[in-house]
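Only one protein chain is missing; all other protein chains are in place.
As written, the chains take the letters A and B, and residue 1 is the first residue of each chain.
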Amino acid sequence: MTRAIRNYFVFLGRCGRLAFAGDWRYYTWMGVLSVICLLGLNAYLRQFAQGLIVTGMSDEVSWGVYIANFTFLVGVAAAAVMMVIPAYVYNNEELHDLVIFGELLAVAAILMCLAFVTVDLGRPDRFWHLIPGIGQLNFPASMLSWDVIVLNGYLLLNVHICGYLLYCRYRGRTPAKWFYIPFVFIAIIWAVSIHTVTAFLYVGLGGRSFWNSAIVGPRFLASAFTAGPALMILAIQVVRRVTATSPADEGSRLREGGSVAQNPTSRAATLDDLELLGSRLPEFASAPRELRHSLLAAAMVWEAKAGDVMLRQGDTDNRAFFVLKGRVVVKREEGGRYRITRSLGPGEQFGEISSLAGTPRTGTAVAEEPSLVLSLSADALRKLMKIPRLNKVIRSRMSERLLITDRALMTLRSIVQVSMLINVFLLANEVFKEFYSGNLHVASSKYLFLGLHGHHALVPWIWTAIAFNLTAMVLLVLPVSRSLRWLNVTCVLCIVGIWIEKGMGLVIPGFIPSPLGEMVEYRPSLNETLVCFGIWAFGLLCYTVFLRMSVPILQGRLSKANEGA
Amino acid sequence: MNDQAKTSAVLFSLSLMFLALSLAFARHLWEHPQPGPPVPLVDPALLAPTTIRTSYPQLIRLKADLSDFDCYGCHEKGKPPTLRFDTNQNIIVPKEHSDVVMGHGRHNRNNNCFNCHDEHNLLLLQVRDGREIKLEESPPLCGSCHGPTYRDWEAGAHGRTGGYWNRAAGELKRQICVDCHNPHSPKIPSRTPFPPPHPLRPTQEQARTPHASRLLSSSFPPPSSSPVLPEFSITRTTPRTSEQAHVTLSPF
Partner (left out) sequence: MPANPSQSNAGPGSNDSISRRSFLRTSAVFASGLAALAASLEPLRHLKDFPSTEQFLQKYYKELSPAEMAKVLKRIEDEVERQYGLRPQVKDLRPMDGVEFVYALNLTRCIGCRKCVHACVAENNQSREPEIQYIRVLRLPHGSMDMEKAEHNYNPESVPEKGFFYMPVQCQHCKNPPCVKVCPVHATWQETDGITVIDYDWCIGCRYCEAACPYWARRFNFTKPSIPKDRVNLNMAYLGDRPRRQGVMEKCHFCIQRTRAGRYPACLEVCPVGARKFGNILDPNSEVSYILRTKRVFIQLKEELGTSPRFFYYFDV
């Protein structure tokens, strides 16, 4: 038990240390974010000391950019889990690893949501009044109480799922399905519920006719599932970029040199080598002796120096390899850059997919340090795969690679496409309902879209948002957005358009005019804006740290096996 | 520049950035909002629950000078005064009673003093059915024409109440008709309103024109030096009971 705790703390310690390690680009990024965070903290403490008078809010417009950002980010958190559906429900392999990035984004987004709600409170020192059992949580009548429960629950769910999967990967263990799959499915339902509950915060207020409409809930989900995956598309490309090295560093070394088999020194395998494999891979050791010895004929052992290339991306040979000693790194070339997809230690395999499926090599394997590698023919591997335990271990390790393919991005693009179409359709519904019948409850909509009684501060904002959303919708429908550059432009348009529409375009007009007909406009103060930037910077800081820790784990470069290295 | 040098450069400039930030925070360089004009306070004396006018019964209670009401100080007992009307059937108010402005009922409906006053006993009032009532107990006279209002007044729905709604805890204070309505010109006079609200986030227009108020502490002429009692204060601008029906600035 204590050993398990100690191991976990070592793991956390290594992750923590990783957060501070990086190159100059990393330090610049984190440095800028830290500066913005500090500015935000200082601004918030000013608000804590002097009260919310330092914001632009008033009794007439009593919620502002804090709640606007909160609403937008709950959507992002809910949608980040949307990728879970194709990965788990439809068994889309390519999205599997990206699920972790999505869930980590959800965690960062929820932390930002909780921060935004806390800074909006007039008496944050009384937060404990919200804790059920200790305080007086008004559940189930108050939708805010539901929000408190679902947001914190969602945070715990995602922290559990990510934490468990990453820690298992770190330990080199196959995660126990019962310990995370049920939670994954709960997370899917919970994701829909967090955003619906947040929508109900607004819908349930009968006195505010701008919000008291059934379309708000579906609109929330549609816009969330547009902006969230759009953010993921951008985030994933950033991860791809920063985990890849430029061809100048690698390419020359990898492209030169003749055919693969010539470089490392190879010899026939001996029984000792098989013993060595057995000691590193227990499932092999438990295979029948005759089977193991029958492999000798088809097995070879290579002694590789650091930098030796063992197989090359695109090649069509079909041997499978097991690392006996040392470390081998598999890199994949994408868009002119190389990225490490896996890092393998003793007992781990590579080249097995091409071997079994007969497909070309998906990556290039290079020895990172002097290594001993056992290679088997495809037939030999198939014989091994007949053993159930070995089969299981080899199969589960097959998916332990960090592949960020363009196909994954295109899957996300289809989600964004459909959601944006629905979002625009729902907007059309809202506009018709508000303006066609000419009844009196449309003052807020008039204020938002056209201006009212000489006040029109929000009109340019909402029309910009609509323009962005429509442009994004058109681009998404056209094949031009299949190209990554246009896709990125489209994603930015989606995110900004929906941020404006959901934030300023939903929260503020609900307050103008006031229930007694007063027109009081709202403008965030400098202090308020600094706090918002600070919280966004904090969220990005968290997400960067999460990625900084999880990518090496997923690549296999941070694992228990190389503890102390 | 190689990567190590770049990292050093970044880290050192970051240190400088942090130091600059520390200084900026310590010196509180931004967020010095200009305070707006102070919200003027309202004189509490103006908030006293005074009645619109001070009636004869109130004067009696206050033991004030009642010489105005000594009719037979000038009139002769047993000799009913004569009323004079002009060519338009408007009553001509004698100059001794020039503070009385007749305005009770439209089209001169109530144009005769002795519709209410008893010509045979000027110290009393008379109702059409022959009842005689004391000057300080006038409501039934008003009610003899203003029936629905009188019924409402009896139930407490018309006119002012004060004191205790819970009769078990204390007394209910009722005002009578003439505490608010001048019997000769009963229409409630207009008054200056208290200032409008001062918003937390005024628009530029509102900030430029601070509300001038006619009812604030320093600008308002102080009430006359009559004794101020807990519930009702006398507001007399003349030695006689104020019977003017035009705009008054008295704080009722």
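The definition used in the following text is that a residue touches a chain if its C-beta (ideal position, glycine included) is under 8 Å from a C-beta of that chain, and two chains touch if they have at least 3 such contacts.
As the structure is a computational prediction, the values presented were derived from the model and not from experiment.
Interface note: of A:126, A:173, A:293 or A:482, the residue touching the hidden chain in the full complex is A:126. One chain is missing from the display, and on subunit B it is touched by residues 3-4, 7-8, 11-12, 14-19, 21-23, 25-26, 28, 38-39, 41-42, 44, 46-52, 152, 155-166, 168-170, 175, 180, 188, 190-198, 200, 206, 211-213, 247, 252. Listed by residue number, the positions of subunit A touching the unshown chain are 17, 20-23, 26, 31, 34-35, 38-39, 41-42, 45-46, 48-53, 57-60, 62-63, 117, 120-127, 129-130, 135-138, 141-145, 148, 201, 204-208, 242-246, 249-250, 329, 340, 368, 440, 443, 510-511, 513-518, 548, 551, 557.
Definition applied: only the chains that are shown with their structure count from here on.
Look at where the CA atoms of subunit A average out and do the same for subunit B: the two points lie 68 Å apart. Contacts from subunit B toward subunit A in the complex involve residues 3, 6-7, 9-11, 14, 17-18, 21, 25, 30-31, 33, 199-201, 203.
Across the complex, subunit B is touched by residues 23-24, 27-28, 31, 34-35, 38-39, 42-43, 46, 53-54, 56, 58-59, 520-522, 526-527 of subunit A.
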